[in-house]
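Only a single protein chain was left out; the remaining protein chains are all shown in position.
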């Protein structure tokens, strides 16, 4: 690769971006804690002070994992504020394709031009129009998640990340294939949401930057690899993952990186 | 016993039921993760797509631990949808008896004929009319939790589970007494909610089935027994419990089972 994840990791830790979140109530605590372990400072609000809080933040992360009329309104305020002030914004369209409400909400937010759209392969498949199978909030990718990511990136202007056993990051022009990670991530609720929070730190520190986004994925997945060897199962994996991300050193992450340009 | 919990456990793991939840915001993350560790796939929504999400789910779990006018409406939609489609549904009437609002909400949901009603002995005592002492969301059972469970089962047509140091499962005709478990479960918030999620997996895979429900209780409690010997206190108990449930093997659970028909 032309970039080193360690450099972006160091930059995030130094700048300590304030990452505003409107995320689901299932995994929000994990998002807050992984954000700290990645080097950021999390803040969550979806009430009357969303615009004020986004205005002082380095980035905003919107995750539709649990949504209702009130919070969807707050998500739109967050994106409108971020957009008008040039603050990087990430959309995690959890469950798009599973219900019409989620698909439509994701499309409405997508039209506000987030810096990054990050979903699993099924969600990105659905949103790209290529198609995908979404069951609840899990999914199985289309045969070509890379193509779905690239196509959605071209259609939206966003950097698109499609996660799965293999992860893809695309700006529509260039696409990276990332091979780090562990199957244990699939046994814990919210690891996708946590990855979005880590990405929120990286775009908070570096703005719209393919290499920063790919570094966020890599750093998280390398920490997960380390944690999977040190835990006793899905329950202890999560705290150990946080320890591992917090302590990760640059040499380790660069040596472990498995990322190639397609 | 006439049944082996290991067979139900294997069935759940094989079928991987999608378990929809409307639960409280205190313990929802633990519900999601224990559901995965039990072999299911959790999904949480209480917004405008409840009916759509319940329709694609294997079961729905409704827990009134934190309720408000909006979410109570969503709970009713979830049960109405499940009822009309023959999807198994579980009610956990947290805090019934502590406040009139909770008792009335529990009664309204109970009248929608859930497949399973699961509460602690105090809650089941109150709902059965036998009476019980509910302080906040903790409680002490009436002297005869078995009788309360059987009576409520006869009155509602539901399978009723009354938990405590000893757990009872009754369909009004047959009642099981289950003796597995550990006092450590009382030192962690939400272990009752987690048990409801595990039951959601078992009724999602097997429908209305006394033996499946008793197996869910047993499997969870046997995992808890294993975890209590491997943790350092209430904080580490929870992740270790998840590890233990995820890794539990059939022989261990059958050998440890302490269940008798009354």
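Letters A and B name the chains as they come in the text, with residue numbers starting at 1 for each one.
Definition applied: contacts are C-beta pairs under 8 Å (C-beta built on N, C-alpha and C of every residue); 3 or more make two chains touch, one makes a residue touch a chain.
Computed from a predicted model, the values in this text were never measured in an experiment.
Among B:26, B:112 or B:174, only B:26 touches the chain that is left out of the view. The residue from B:5, B:42, B:93 or B:190 that touches the chain not shown here is B:190.
Note on the undisplayed chain: of the listed residues B:11, B:172, B:207 or B:234, the one touching it is B:234. Set against the missing chain, the residues B:67, B:117, B:178 or B:227 yield one that touches it, B:67.
Of the candidate positions A:10, A:36 or A:112, contact with the unshown chain belongs to A:36. Residues 18, 20, 25, 28-29, 32-33, 35-37, 41-49, 52-53, 56-57, 70, 238-244, 246-247 of subunit A touch the missing chain (whole complex, contact as defined above). In the full complex, subunit B makes contact with the omitted chain through residues 24-27, 29-30, 65-69, 71, 95, 98-102, 135-138, 187-190, 231-236, 238-239.
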